[in-house]
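Every protein chain of the complex appears in place save one, which is left out.
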Amino acid sequence: MTTTTTAPPAGAQPGTPQTASPASPRKRGHRGNRTPGEGRMAALLLSPTLLVLALVIVYPLLAAVHQSLYRAESGLDADGFVADVESFVGLANYADLFVGETGRRFLNALGNTTFFTLTTVFLETVLGLCLALAMNRAFRGRSFLRASILVPWAVPTAVSGLLWRWIFQSDGIANTLLGSEILWTAEGNASRAAIIIAEVWKTAPFIGLLVLAGMQVIPGEVYEAAKIDGAGWWRQLGSITLPLVKPTLLVAVLFRMLDALRMFDLPFVLIGPGKESVETLSMLAWDESNQLRYGSASAFAIMLFLYVAVVAIVFVKVLGADVTGAKELKLISKKSRTKATRTQKAEATR
Amino acid sequence: MRQRRRTWQTLLATTASLAVAAVALTGCGGTATDAKSAPKAAAASFEGKGPINYVSNRDASGAANKSIEEWNAAHPEEKVTFIELPDSADQQRQQLIQNAQIKSDTFSVLNLDVVWTSEFAANKWILPLPADAIPTDKMIPATVNAATYRDTLVGAPYYTDGALFYFRSDLLKAAGIAAPPKTWDEMKTACKAILALPEAAGMSCYAGQFDKNEALTVNFSEAVASAGGTVVDAEGKPTVNTPEAKAGLNLLVDGFKDGLFPSDAITYLEEQGRRAFQDGKLVFMRNWPFLHASLSATDGSSKVAGKFGITSIPGTDGPGVSTLGGRSLAISPFTANKATALEFVKFFTSEEQAQKRLALSSRAPVYASLFADPAVVAKRPFFPTLLTSLNNAQPRPKVVQYGATTKAIQEEAYAAITGKKDTDTALNDMQAKLTELSAK
Partner (left out) sequence: MTISDLRNAAKDSGASGASGAGTPGASAAVGRSGKPKTGKPKKQRTWRSYSVYVGLALIFAYCLAPFYWMLVSSLRRTADIFDNTLLPAPFSLENYAKVFDGSTMFGQALLNSLIVAGTTTVFALLLGVFAAYAISRLNFRFKSVILGVIIATSMFPGIAVVVPLLRLFTDLGWINTYQAMIVPSLSFAIPLAVWNLTTFMKALPFDLEEAAMIDGCTKWQAFRRVLLPLAAPGVFTTAILTFIHSWNEFIIALSMINDPRIQTATVAISKFTGATEFQAPFGEQMAAGVIVTVPLVIMVLIFQRRIVEGLTAGASK
């Protein structure tokens, strides 16, 4: 992985930024032009990954689906023991999520989860971009800056939850510095704000680092060309940097969303379980299983899973995160059929 | 072309061997303290000798480890290994339940919070103890009661805890009040006089623990009991819609409303209360005995060292009623070596060991006799007051669904003290929730 030597690729030539570059023709890349060898190769390359995922995720998922269709027999027998029987109840555990007290809590948690996801992911994206731009700049001590930006991400979640809990104590440093007497850890909007501040602090570096890596793949010539065209900093940001880091940024945001939708530790440690204004779906599922209602806990988990899946699909569809590379391949294969390419090929094969 | 194919084959072979390596390489390490098979049902008799595991959070004083070392020295064939659990009670319970669910025989002897007793017993996650195994007659009755499920002893009381009422003796004196208040009314009167003093500027009268947490259940139960009510009656039926319960909850609600409590007491757990009192911000405080030592610290960290006293928590007509904390040891039905487990529990919770642990640990023993030892009292001056408190103590609701019960109590009590619901609505809702739970 640390190999830095490369055979100089023959035939590749410095391209001028404004013209379509010379490129070798694709031997593959056209849809429908699959060879069985590639399929087999792909299967082999992917199988270890799928094997691990099957072991660790698919089995628990199936177990949860199964569990969600059962319910423990309620009540105690004559000797005061819990009946050791679970009966099949079909979808009753799911239906119960939408009625009465459970339904109210479920909708509240759904609202909280969505609210936290939207706010934190938005702020993280903005801040993460700023971090990436800052890390990408040249100045003395930037390696120190890069490392320090990652500090929040490196602090274990449980420890950072505690840290923020003490920062936000009624007589903690936050109130001392602000000169306020806000009860951050009680119910209410202050507790939501506390969660958002702590969560953004912790996870903006994640987006920052991924976007920074994305920026590294943008060639300098592109900026040189833009400069020649007289594009200012903002213009370059809007028409070069952002479009080119978009694929990376979308992956970063997607993964942040998946995490934020399952948010658990931070509100649990920072504000505490059972506080309505910060209760998320994961906390609700935890609470149900904590009270030994495994059937409905599993139903909560499955519902959360489905919700996350829907959000992810919508996100990918709406923002056009090109996940399979299908579009990319088409685009590239079209571009590659140029005169220059053919010349190149002739040269290279000579 | 042939060369390329060979390279691909190499790559494939590498991939495959990596996958194998993944399993092989990670196959290192690991001592098997667990075994696969677990007995299906609880055996009525305690049989099987051999090594066992004691599962508990860490005892920072080192007293528990000492007892275990002593056992191990005497029983080399039946060694006890201390499996440490997280400090957080929630996480302890989660680990214990997880292992019970999969019937793992790793966890042999469990250190259980008194409020988990009914749940673990009803789910058959712990074994009933033989009638004469534990000298319950020498123990404080409340602690034995807390380890009993439906008239059967299921745990051996290990240590106990009760509420204490901390007061600023210097300020009482300055205001010319001779004795610490015994009732809430007396406390309010005392506060009026004390807070008028110049040296009490900026102080608040009283705080307990009111964050939405187990501690709120404790404080609510104490308020209700101190007003003469109960949360659940002897048959386990909820009784929080009574006038007594209302009077109890109103003590807390009015405390916030009238500014008797500092407004940030709504975020207080034990530690925050200690800090507030230690920094001289409170005249009175309800808390556990544990902070007596830090309040008395003379290294400059405590502003109240030598200026405070302790007594029983106040009630409405006389001293109030404390709830009971503490732990007991229970035996998992899934462990193979039950005979060893029982012998170890007897040894560990014996009066002799309890007395030895007192040298290191400030945890209150369950043997009443140990509270009278002058040497001990000299070291732990709060013991006599605590014993009085423990003798009157009430357990928190002894119900199988304790998790749901305490949650319902916290939910409604919190709504009432934050002003979201009036006392009647909160208590009626609480009654409804608890009734539903007890019907199950």
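Note that the chains are named A and B in the order they appear, and that numbering of residues resets to 1 at the start of each chain.
The rule is short, and it goes like this: contacts are C-beta pairs under 8 Å (C-beta built on N, C-alpha and C of every residue); 3 or more make two chains touch, one makes a residue touch a chain.
Note that this is a predicted model, so its numbers are computed, not measured.
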Among displayed chains, the one left out touches A, B
Per the touch rule stated above, subunit B touches the missing chain via residues 3-4, 7-8, 10-11, 15, 18, 22-23, 25-34, 36, 53, 57-60, 62, 65, 83-88, 91, 95, 98-99, 101-102, 104, 106, 161, 269-271, 275, 288, 290-291, 293-294, 297, 299-302, 325, 362-363
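We take it that only the chains that are shown with their structure count from here on.
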Would you kindly tell me how far, in whole Å, the mean C-alpha position of subunit B lies from that of subunit A?
39
Within the complex, subunit B is touched by subunit A residues 41, 44-45, 47-48, 51, 74-76, 79-82, 84, 169-171, 181, 183, 185-187, 272-275, 287, 290-292
Taking the complex as given, what residues does subunit B use to touch subunit A?
8, 12, 15-16, 18-19, 22, 90, 93-94, 97, 119, 121-124, 149-150, 211-213, 263-264, 266-267, 272, 275-276, 400-401, 403-404, 407, 410-411, 414, 418, 440
